[in-house]
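This is the structure I want to talk about, given as structure tokens.
As you look at this complex, bear in mind that one protein chain is not there, while each of the others sits in place.
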Amino acid sequence: MSTMTFSRAINAGLRKAMDDDPKVLLMGEDIGKLGGVFRITDGLQKDFGARRVVDTPLAESAILGTAVGLAYRGYRPVCEIQFDGFIYPAFDQIVAQVAKLHYRTQGKVKMPITIRVPFGGGIGSPEHHSESPEAYFTHTSGLRVISVSNPQDAYSMIRQAIACDDPVLYFEPKRRYHTKGEVNENQDLAQMPSMESAQVVVPGTDVTLVTYGPLVQTAREAAMAAADEGISIEVIDLRSLAPLDFAPLEASVRRTGRLVITHEAAQSGGLGAEIAASITERCFSYLEAAPVRVTGFDIPYPASKLEKHHLPDLDRILDGVDRALGRPNSLSGLEG
Amino acid sequence: MSTMTFSRAINAGLRKAMDDDPKVLLMGEDIGKLGGVFRITDGLQKDFGARRVVDTPLAESAILGTAVGLAYRGYRPVCEIQFDGFIYPAFDQIVAQVAKLHYRTQGKVKMPITIRVPFGGGIGSPEHHSESPEAYFTHTSGLRVISVSNPQDAYSMIRQAIACDDPVLYFEPKRRYHTKGEVNENQDLAQMPSMESAQVVVPGTDVTLVTYGPLVQTAREAAMAAADEGISIEVIDLRSLAPLDFAPLEASVRRTGRLVITHEAAQSGGLGAEIAASITERCFSYLEAAPVRVTGFDIPYPASKLEKHHLPDLDRILDGVDRALGRPNSLSGLEG
Amino acid sequence: MLKDKTAPTAGFAEPDMIQLVTATGARVSHPDFDRWLEDIDADRLGALYEDMVVIRRIDTEATHLQRQGELALWPPLLGQEAAQIGSGRALRRDDFVFSSYRENGVAYCRGVDLTDLLRVWRGNVSSGWDPFEINMATPQIIIGAQTLHATGYALGIQNDGADCAAITYFGDGAVSQGDVNEALVFAASFQVPVVFFCQNNHWAISEPVGLQSHVPIADRAPGFGIPSLRVDGNDVLAVLAATRIALNRARTGGGPTFIEAVTYRMGPHTTADDPTRYRDANELEDWAAKDPITRLEALLTHAGLFTPELQAAVAATADAVAKEMRAGCIGLPEPEPMDVFDNVYSTPNSWLERQRDHYSRYLDTLADAEGSN
Partner (left out) sequence: MLKDKTAPTAGFAEPDMIQLVTATGARVSHPDFDRWLEDIDADRLGALYEDMVVIRRIDTEATHLQRQGELALWPPLLGQEAAQIGSGRALRRDDFVFSSYRENGVAYCRGVDLTDLLRVWRGNVSSGWDPFEINMATPQIIIGAQTLHATGYALGIQNDGADCAAITYFGDGAVSQGDVNEALVFAASFQVPVVFFCQNNHWAISEPVGLQSHVPIADRAPGFGIPSLRVDGNDVLAVLAATRIALNRARTGGGPTFIEAVTYRMGPHTTADDPTRYRDANELEDWAAKDPITRLEALLTHAGLFTPELQAAVAATADAVAKEMRAGCIGLPEPEPMDVFDNVYSTPNSWLERQRDHYSRYLDTLADAEGSN
């Protein structure tokens, strides 16, 4: 066990994966000497060389497209997309190639590609640097999508993602890069909890609060704050966004009868819709109230001085909890 | 009133829009002499010239990117994407530019761009020619998304889309291109029902069946078949996918207490999730059962000989209706 | 001062292209190219001829099968036989091909099973063969996407220190796509062993090549730092030599090469297309006069090699291939309903398992209901 930052934990996981398998290589913009704009790959080019930590020309479609070719050749490329908002030029290669090649070839061609995406807001950046595009990928059959919320998961799940024979989008909550935590680096892949499993991170009885990535921390804080008021929130960290691990959600909602989902992405068509719809399908008779979504608004990411009015925070989450519980809340009096 | 095919109706709408406004121009691959692979633009280059019906080089990102520049210059470009599966190279320009420029510039720059996308399956085509990518766009703030199901709407709504100052994705159900219907070409834009409005196309009392585009016809057939068994289905054609017009849905579900949603797109994260989640939020206490989704599976579009096993058809929709009604159905006996 | 290349080059004046066999079948010698053809004796020339006749026959037979409703679609290669055989036969077994949908002649060179060739066009599967069995990726439909795959594969070859190469095929329309240009950037930056093989068949569906570029396509590559060759794509020897030159560069650390093979799509874009809507009949006639097979016949005739024996043998092979292919096509078993769920992932996926389970129950219910009727 050692204490390390979130970003260091990803670095350590990448290093371990590269040590374990010579076919693992990293590709991206500025990931070499600079170590990436967030320093996630710091020191790796120095230690593994420029053939395994590849600074690419500035073209995202080519990063993913060449990764596909490398996968054909037996490599396991880990592609860094510098910021969430720069993934769209690669969308075609991800959606039409990476996601579909295994199906297209009836399983002949595997695509063990990991796509690392620093995502989400809260760091005061200009446009395109704070987006939450995960729902585009969770709706894309053939991809796996995960998001990590703490250093241990960051470490374990990057290793699991790289080891996975399917393509994995790995969403990193960039505003949590500097948080620290305990990391056990001595686990075999086999010992780790499946990267497809959701986890109850705060047990509770009154309401189920589901989230992932950057808002797990906020949700924990909300649970603490609510406890002061005598409300017991069960917080679930989804970890896997596609597929969703519904078992712990169902179990929780059957107990609490109430569900709040929170994410930074826009509400309409966001992952929260899938969770609400699925849990309603699976737990209809247990629900005491409609699932509540506390999310970013249906707007392009706003200027940094306004981002606090877009991002769900502790107060907005608690307001959502009140709504789920039928307690006085900001929408009291509105029918619904 | 005249009778015409669906494809002819779009053609007529485009022609009218071009007649009415010299700033309207069409761009796309093979839309000139050939009239498009579906002949939607047949004859228009001949009549309006190559400056207004522009055969572009083979590059979707450039089609949308140059459309943005044309919009800056005061034009109203109508871009044809040849098939649904070819829209992804343009994804970045659509999501990061077309959708966001109005917001970015605090309303200074308008993006009255219409993107025509023949979509959906059922025509026996190879991969990439039968997709339903609408949920990527309904989740993208700044875009409007509509889909048409009959020649009259095809005609009216292409005109409305072009007249709209916001960017509009116009999804055309390609397998319905040859169906015929009455079209009134003598309506002013102002007289037409808003393109943002959903419409009840079959009134009913037992269950609400919501869909759009190609499956509206299938839903109508389902309603007829169900009527023979004494079940009264209310069919709603969404027409607008973003924003969704919830008023008629809410009104209907409050009466029926039961909701079935059907679309060709994959289920997870599809538009059905948003509809189910929103209606549950808005009509929780009226719902007698969880909303049911009858959709394409979470798979890449399959080979054409298998597409009938992916696309919702009359029988699968009726099975979903049975599920919503608590009648014996394929999942009877499973909990959930 | 201006580096101006916009001077009109309409029609791509022949002198620009490397040609080793004239339209009338005369062999012209070429200082750089000839030495790459030293092994092409009578037998090999006959074999190239056979290949070209056979793939034309495959193409014709497939078109028939489509007309007869046995195939859903077919993209004819008629007219492009020399470009595909000349390049396809330059490859080594351990080279890897990333093509578009029209390179059925190249697939034939790779030794594709004829039934596998058709499975995708019959609609049974999304692609027909095992890429690793013949070292060729299955047809790519997204225009240009495969050029990046080839470049990445070549990066892998380079990392492995192997001496094979990747080759990617694409059309004149494809060169407008961002992906193709990014592939040139990456290939040049990393100097990887990849050959960019552009079949300029003059059309991208209904769009003439002049809409994509006012200058010869081969001129594109040097500006990326990639040397290029422009060859008569209807001259199988020129194509063969050019591809060998490029592959040799790739194998010996010389990096990428771009080849433009100037040829012509004599048929429709696919069996769903109607070129009379957009193409002048005269143009087709002009190009029919440059038919690559006729040209090779003329060369063989000049050399006294176009014997009745050769003709009979080739015809017999073509007949046999066509017959085998037709039988394989018609005999293909129908896919099973539950196949739709296979191979989306290589490891189990809970979402999909549930949908599979539900659909299987649904099919059972349906069968029961039908049984009880």
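Each chain gets a letter, A, B and C, in the order it is written, and its residues are counted from 1.
Keep in mind that, in the parts below, contacts are C-beta pairs under 8 Å (C-beta built on N, C-alpha and C of every residue); 3 or more make two chains touch, one makes a residue touch a chain.
Predicted model only: the values in this text are computed from it and were never measured.
J.: Specify the shown partners of the omitted chain in the complete complex.
T.: Within the full complex, the chain left out of view touches A, B, C.
J.: Which of B:V148, B:C164 or B:A273 touches the chain that is not shown?
T.: Result: among the candidates, B:C164 touches the missing chain.
J.: Which of B:M18, B:A67, B:I81 or B:I236 sits in contact with the chain that's absent?
T.: Final answer for the missing-chain contact: B:A67.
J.: Among C:E81, C:D116 or C:E182, which one is in touch with the chain left out?
T.: Answer from the full complex: C:E182 touches the omitted chain.
J.: Consider the whole complex, including the chain that is not shown, and state which of A:P22, A:P57, A:G74 or A:G326 touches that chain.
T.: A:P57
J.: With the missing chain put back, which residues of chain B would touch it? List them for me.
T.: On the chain B side, contact with the omitted chain comes from 25, 51, 56-57, 59, 61-62, 64-75, 77, 89, 92-93, 96-97, 100, 102-110, 141-142, 144, 164-166, 196, 242-246.
J.: If you put the missing chain back, which residues of chain C would it touch?
T.: Touch set of chain C with respect to the missing chain: 1-6, 18, 32-33, 175-179, 181-182, 185, 188-189, 191, 211-215, 218-229, 245, 255, 257.
J.: Name every residue on chain A in touch with the hidden partner chain.
T.: 29-30, 32-35, 37, 55, 57-59, 61-62, 85-86, 88-89, 124-129, 267-268, 297-300, 302-306, 309-310, 315-316, 319, 329-331, 334
The definition used in the following text is that only the chains that are shown with their structure count from here on.
J.: Taking each chain's centre as the mean of its C-alpha atoms, which one ends up farthest from the centre of chain C?
T.: A
J.: What whole-number Å value describes the gap between the mean CA coordinates of chain B and chain C?
T.: 36
J.: Suppose each chain is reduced to the average of its Cα coordinates; what separation in Å results between chain A and chain C?
T.: 41
J.: Go ahead and note the Å separation of the Cα centroids belonging to chain A and chain B.
T.: 30
J.: For chain C, what residues touch not just one other chain but two or more?
T.: Correct list: 125-127, 142, 178-179, 344, 349, 351-352.
J.: Would you please write down the residue numbers of chain A that are in contact with two or more other chains?
T.: In chain A, the residues touching two or more other chains are 61, 89, 92, 96, 100, 103-104, 141-142, 242-244.
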